[in-house]
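Omission of a single protein chain aside, the complex is shown with its protein chains in their original locations.
Read from first to last, the chains carry the letters A and B; within each, the first residue is number 1.
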Amino acid sequence: MPEEATIVQSDQLISADTANAVSILHLYKSFGNNHVLIDFNLAIKKGESVVVLGKSGSGKSVLIKCIIGLLKPDKGTIAVFGKNVSEIKEEELDKLRAKVGFLFQSNALYDSMTVRENLEFPLRRHWIKVSQVEVNKMVLEALDDVGLAHTVDMMPVELSGGMRKRIALARTLILKPEIILYDEPTTGLDPITGKEIIDLMNDIQEKYNTTSLIISHDMNCVRMTSDRVVILVEGKCYANDTWDRLQQNKDPKVKQFFE
Amino acid sequence: MVLPAEIRSFLSEAGELSRFTGRFFSQAFRPRYELYEFTRQCYLIGYSSLPLIGLTSFIMGLVLTMQLRPSMVDYGVESELPSIVGIAIVREIGPVISALIFAGKIGSSIGAELGSMKVTEQIDAMEVSGTNPFKYLVVTRVFAATLMLPVLIILGDTISLYGSFLGVNIRGTTSSHLFWTQVIDSLAFSDVLPAFIKTYFFGFAVGIIGCYKGYNSSKGTEGVGRSANSAVVVASVMVFVIDLLAVQITDLLGLN
Partner (left out) sequence: MPRKKINTIKLGAFVLTGLLALVLLLYMIGKNQNLFGSTYVLKARFENIQGLVAGNNVRYAGIQTGTVKVINIVDDTTIEIVMLIEKRMLKIIRKNAVVSIGTDGFVGNKVVNISPARQRSDIAQEGDILLSKKSVATDDMLQLLSKTNTDISVIAAELKTTVQRINQSDALWSLLNDKSIPQNIRLAVANIRSATDKANNTVASFQAVASDIQQGKGSVGTLLKDTVFAANLNEAILKIKSVGGQADSLLYEINTMVAGIKEDKDNGNGTLHALFKDSGIVIKLNASLDNIQRGTDGFNQNMEALKHNFLFRGFFKKKAKQQEKENKLKNTASQ
């Protein structure tokens, strides 16, 4: 048994929906016989930075894809700003998604488009009424935020891995999202580039006061970005506490992440 | 009843493809309409394929004529060469060869493009960016393929007949006026229309199979290659299957 402080009492954690940016209740998701998420519970307050820690293949990506509505949960509710993602209509979901940024594990830059077109894509697609001048301004501003304004007319293949990650981040930032979901932002990058990305994430957090859900198993990243850490084990929210306190934890399943 | 694994996987593949086609029809006629992307795909799928289809059609018309000539001479009906080549090209060879070339070029490129978009999460990214990727990627491509292949085939047929005209004139002399008169004399609506209508189905098959294979690509670059490859194979086979169905339907309707 984990220690008292880390035991998750699901219902107690999830307070009034409106105060939370995201609240997940009794989430179940399986692919055939592969039960990935089993009764998962989590609440993220506005402005909070939560890291989900878990082994590879434990279902972290599945979890955030459920939050953004890319995957439909089998059971349970996911509320983003009080709206149940799996029940609202397509148009409403699109509106909600405009407020939620998603940084993909593989960046997911459109490799047939230039950097500018990549950044313009979410702007134009979300029925946001802006003039071309404004679009250009927003593109450059987002690129400035990640320090890559000079790449505006390059193709994604011409960029390095770290630059691509930053362009992808700029693309998530361009809509000024209130929540950003990061799927393993530092995986596959060298430590220095990883550090740059982490700094960037913190800058953004400060500048725009966004709510963040970060998925990672890079302990550096976890330590530097988290207000709170959630450990995902066997489809459940196994532990939920601050970095410092979890580091002291003696539970073997928690401890293995900190060795 | 226990079916062998190959048959089961074949049946489930067919079922999945049917579901995918059903999804296409349920999405295709509801807004939002991706008109700009559709036009772009028409350009990429249609216009950009013209040089390839034009070249193959030209060579085919020329070679077919030259290959047929000796036996036509043997039977003493050399003067019927334009009529016979005209019927062969317009009814069967033009549509099928062009559709196969089209399946090779467009089926594989759609399969690979959507496949790589799938495995690098670009499709998910689109969905997150307020775009229905099925409409944006699949519906536009399938419509573009369906509408562009007939245009390509008509132009291909014309080029092919021109090749045939040159072929006739290598060893003989036929004025272009006589050649075209003979070709058109030998054709009836019942030759042109079924051949033309089936090209829509060819285009649809190539588009939907390419999209299906790409859209359901499995993870990794190997999966992308496999989708591109099997898109071409399945689309080519489908072209022949549709051709077989078309000939039987025209036969039943008494149009042959």
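Criterion: contacts are C-beta pairs under 8 Å (C-beta built on N, C-alpha and C of every residue); 3 or more make two chains touch, one makes a residue touch a chain.
Predicted model, so just to flag it, every value in this text is computed and none were measured.
Only one of A:N34, A:S112 or A:Q256 touches the chain withheld from this view, namely A:S112.
From the options A:K99, A:R124 or A:K195, the residue with contact to the chain not on display is A:R124. Within the whole complex, the absent chain has one touching residue among B:L155, B:L178, B:V233 or B:V247, and that is B:L155. Where chain B meets the omitted chain, the residues involved are 39-40, 42-44, 46-47, 50, 75-77, 80, 148, 150-152, 154-155, 157-158, 184-185, 187-189, 192, 196.
Please note the rule applied: only the chains that are shown with their structure count from here on.
Per-chain CA centroids place chain A at a distance of 43 Å from chain B.
Of all the residues in chain B, the ones that touch chain A in their complex are 113, 116-117, 119-122, 124-132. Residue ranges on chain A touching chain B, taken from their complex, read 65, 68, 70, 90, 94, 97-98, 100, 102, 104-112, 121-122, 125-127.
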